[in-house]
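A single protein chain has been removed from this complex, and every other one stays in its place.
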Amino acid sequence: MMIQYIAILLMLVGIYGLLSQRNVIKMIVSLNIFEIGLNVFIISIGYVKDGVAPILTSVNNSSSLMFVDPLPHALVLTAIVIGVGVTALALALARKMHKKYGTYELDEMGGEA
Amino acid sequence: MNPALLIAVPLLAAFIAVMVMKIDKVLLSLAVLFNLVYTVYNAIIYTNPIIYTIGNFKPPFGISLVVDGYSLVGVILLNVVFALMVFLSFKLIGKYAVVLLVSLAALNGIILTGDLFNLFVFMEIGAIAAYIMTSMDKGYKHTFNYLVLGTLASGLYLFGIVIIYNLFGTLNIIDLSESIGNTVYAAMALPLIFIFVGLSVEAKLLPFSGWVKGVLKKANGLVGTLIISAYATAMLVMFGRLINSIFILSDGLKIGLTIIAVLTLTLAEAAAFSKKNLREILLFSSIAQSGLVVVLFLNGLILPAVLVLANNVISKVVLFTVSAKMAENTGSDNIYDLKGIFASYRCFGIGFTVAAMSMVGLPFFFGFVAKANALIGLLQGGNIWLPIVILLVSVVEGVYFMRILTNLWNPGEEGELAKLKDVNDFKMKKFVKLGIVSLIIGLIIIAAGILPLQNIQKYFDADFLSILSNSIGGA
Amino acid sequence: MKQVISIILVLLIGVLIFGALYFSSDESLKFNEYGKVNLADRVSEKYIDKSVNGGSGVVEYQKSEGLESGSANYVTSIIVNYRSFDTLGEVTVLFISAFGVALLLGGKRKRQKNMFEPNFILKHGARLVFGLMVIFGVYMFSHGHLTPGGGFPGGSIIAASILLLYMADNEFRAKMKSLKATEGIAGSLYVIIGLLAVVLGGYFLANFLPTGIVGDLLSGGVIPIVYILIGLKVGSELSGIIDSFVTKEVE
Partner (left out) sequence: MRAIFLKTEREVNKVQILEIVEIVIGALMLIIGIMAINAKKLLNSIIYLSIISMLAVVAFVLMKAPDVAVTEAVIGSGLVTAIFVFTLFSTRKEGEDL
């Protein structure tokens, strides 16, 4: 139960970071924190009490056992990979911005691009 | 019809293009042409809706693509706009052909997909392609703002659909619309808010459209039309489907969304009215039109909404490309700097004028049909104040478009144009293609304005639910 | 001031979320609490029984044969069979962002010096570990249908091994041409397998190979093939991203 609350709180921490920070790197870190919180939340949606991990092995050898929901796991795998893609792109942009303006602070960059 | 091809072919072309970079533009042209021909061909032979299951896993378990009249019209509109854009701005593409291919696949996917999570994936692909395209003009700061906002929005969208998965145990939109039926659930309010916030960023609704101005103010014809026309088409068509076919909005949510959309419409038109630069006027006008389309969708007027959307995106292709081209060649897109430019270059001046008049909604133009349909629909629905707002806003729109046209056609004092820098580069021959295309589009717009629209109606007659529910197995 | 406003906004959103999820008064439809989930209410039940298109219902390890999806790892069967289209999109996301990063940072590039001068043992030890990591990565994506892992972590491990080489050697540079070729070929093959399924089975991305016995290495039909392609593609794309970040533009 706790972990689901904490996942939502972690998302809120990420949003707080996005709202309050004006440093490019910090904003990307905040986005990542938001995404981690979201991923934990999605996994917690699929958790079944006393369920086993969704892999058939020689121990858990029948589909009549109680498994946790595998679909959220698949969704989170996708979400993690998408997150990496966006983060890499954001960091590339950050690098270009630093080259152009010499700083990571959005407010010090001047108005016009 | 195999709708998966509309997505698979551009993707395959993109993967090949990254290996053989030399032929990337050839592959782009081929893929765009294929998509265009294939959609138009399928629209002609269209008889009844199909649900295409990917991987032969029946819905709601596998991912399915939905091809009904509505998505077919959306896909045609999208591919026409995309083809026009690529054709008109072919020189600007440069190294970005792969990005365009991927965005073409993603936008087709957004319209066709029948799965909420699959929609998220396509939205992310499209969004990443858009971030890359908008970084083309080196305005990294604006692109970064767009990226942060877009990523946060899609995260919230994902949060929303996960809550829906928890509530209903499915992600398939048809299955979902069956489970929901006509009931208004209180528990749905939160996920719906998140989903609409997520979509609003790309659909350019008001509190979330701050990124548009920075990104597009200096954009070239390619990026501008991509965002204003192609992305707007895909997102708004999907928005319409979510609002009208799947989710039942509670009254509070409906009123809230309507207020947001109407505010978007009025404030953006006011902003457009106060601007002097062509591209800024056009981008604010696009935001306003997005608001109008959402208002129509919220009132269940699907056909008028699609007509308004079509009018907007096709006209904007011409308007924005011409504006960006003039700005590129003269160094300014201020309407007072460009005084009398059309008098010298009549060919695309006429195309621009027709598109602008269609935007305003003058009689005998396509825009008139669209707006008339919208107003009649709203009045029939018992709405009084929405038509009044739309009419008032149209007057504002008419005033600023007329101001543009009078300025651009009247030379004013002699030699005004010569003051512009780089004016020597401004040669007619560069504009032959653009001029011809804008003329043809102009003619089509006029033709669509005069001809009756009964033929289109057949694509919208079919009720989404009644047909599609037959094709779903027991779930 | 700004921080105070942010905190207030975030608190509002938080109250909204918690209130709507856990304190809803609506009895007809309620958010399922943590751990108290009934899979029978969800589409997942049929993923576990592998009975989407009909079937006996109970799947047994190393016994059941010829199922619609032959993977012992349910997550893999969802990723590569049931929701393969998502995975194609996912691969495309990585593809386009790697392309975008290379385009943004662009131009002719040269190595950036590391923060330290690598010594002999580090250089040669890294080569050894590199080999082990690549083997582990390959193991991971070729056993994706049996064990946790699969194409994405497997590919990332390969990319991490290349990162190791970058760290251990100031001169090292991956061959971008071959990375691009791997990326393109793997991606094209994925789509071509999908299109081949249209020709053979009539449906895009359908599983057209026999699925074998659940739990065998050679089972799952197209799953191992697709996962190997994904692994190669992800590995080359992430290596490309790493290369873009480790190098800098030549002035």
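As written, the chain order gives the labels A, B and C, with residue 1 at the start of each chain.
Quick note on the criterion: contacts are C-beta pairs under 8 Å (C-beta built on N, C-alpha and C of every residue); 3 or more make two chains touch, one makes a residue touch a chain.
Just so it is clear, the model here is predicted, and its values are computed rather than measured.
Every shown chain that the unseen chain touches in the whole complex is listed here: A, C. Of the options C:138, C:159 or C:213, the residue whose C-beta touches the omitted chain is C:159. Subunit A meets the missing chain through residues 2-3, 5-6, 9-10, 13-14, 16-17, 20-21, 23, 25-26, 28-30, 32-33, 36, 39-40, 43-44, 46-47, 51-55, 68, 73, 76-77, 80-81, 83-84, 87-88, 91, 94-95, 98-99, 104. In the full complex, the hidden chain is touched by subunit C at residues 73, 75-76, 112, 115, 140, 148-150, 152-153, 156-157, 159-160, 163, 238, 241-242, 245-246, 248.
Following the convention adopted for this analysis, only the chains that are shown with their structure count from here on.
With centres taken as mean Cα positions, subunit B sits 29 Å from subunit A. Centroids built from CA atoms put subunit C at 31 Å from subunit B. Residue numbers of subunit C whose C-beta contacts span two or more other chains: 17, 21, 32, 37, 42-44, 47, 83, 86, 89-90, 93, 96-97, 100, 104.
For subunit A, residues that reach two or more other chains under the stated contact definition are 15, 45, 71, 78, 82, 85-86, 89, 93, 96. For subunit C in complex with subunit A, the touching residues are 2-3, 5-7, 9-10, 13-14, 17-18, 21, 32-37, 39, 42-44, 47-50, 57-62, 72-75, 78-79, 83, 86-87, 89-90, 93-94, 96-98, 100-101, 104-105, 146-148, 152, 214-215, 234, 238, 241, 244-245.
Residues of subunit A touching subunit C in their complex: 1, 3-5, 8-9, 12, 15-16, 19-20, 44-49, 53-58, 60-64, 66-67, 69-71, 73-74, 77-78, 80-82, 84-86, 88-89, 91-93, 95-96. Subunit B meets subunit C in the complex at residues 2, 4-5, 8, 11-12, 14-20, 52-58, 60-63, 95-96, 98-99, 102, 105-106, 109, 117-118, 121-122, 124-125, 128-129, 131-132, 135, 163, 165-167, 169-172, 183, 185-190, 475.
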